[in-house]
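Partial view: only certain chains, each at its native spot in the assembly.
Chain nomenclature is as follows: A and B, assigned in order of appearance, with residue numbering initiated at 1 for each chain independently.
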Amino acid sequence: MSDLKLETANTIIETAFAKGAETGLKPLAVAVLDAGGHLVAFQRQDLSSLMRFQIAFGKAYGALALGMGTRAVDTMARERPHFMAALSDVAGGRLVPVPGGVLMRDGSGRLIGAVGVSGDTSDNDEAAAVAGIEAAGLVADGG
Amino acid sequence: MSDLKLETANTIIETAFAKGAETGLKPLAVAVLDAGGHLVAFQRQDLSSLMRFQIAFGKAYGALALGMGTRAVDTMARERPHFMAALSDVAGGRLVPVPGGVLMRDGSGRLIGAVGVSGDTSDNDEAAAVAGIEAAGLVADGG
């Protein structure tokens, strides 16, 4: 079963929203997945557009699927777009290869899950994800 | 944009979990969707099995897709299994036709969204959904 507690996931989401409020970001959506790629918690702020869940989920899923934050996935997609197009199909349309998907590990390096944020620029989305992960006492990998 | 606020969705989830704790239910997963069928918030309690998100989502989505709580959808599925099988394909595998998906309306009867709960028996899942909806000052339709 998952090493990621619901309480941890909720802390991550609250902190990501606080970071967004503090830095004046647009409405955010935050998805927290366990190491198996399964959704533990999600929240979407008011006035979000309708595909925000899929995009936030897809960033977190993409990070887990390829074992790297989506900033690195983005670089890979630009260098080898045909590879990313195929991976997107392989994943059944669940990969979103732009920054904002960040892996999280515990102090010993063990993979705990991933966070995906969508709503503002990809860079700001990623900063909100990292803030959430750190507030939960975990280490952000790939943000 | 959605008439369903994130704050309302969070109240629903917290109350459904409180109902589960109070009545000794197994770990629950609760999905709250707006009237357009889009996810606003989801939480899965620790020790849930891995497909809980899809099941909770599918109950709420099924209620919205067919305009009735999934208790009525369940009856329809028993009477006309070939119709439900086709609807499941039409919906891309997003309909779960057992109790636990409940529509929610405001005082004037306006549809606000739906709640789907999964984790315990279908009857108990439904009771948790109804408790959440009522705690948010909304009317449960089809639970």
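The rule is simple: a contact is a pair of C-beta atoms (placed from the backbone, for glycine too) under 8 Å apart; a residue touches a chain by one contact, two chains touch by 3 or more.
The shown structure was predicted, so the numbers you read here are calculated from the model rather than taken from an experiment.
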{"item": "Identical protein chains in the complete assembly, only 2 of which are shown", "value": "4"}
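One rule holds for everything that comes next: only the chains that are shown with their structure count from here on.
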{"item": "Contact footprint of chain B on chain A as seen in their complex", "value": "1-2, 5-6, 9-10, 36, 38-47, 50, 53"}
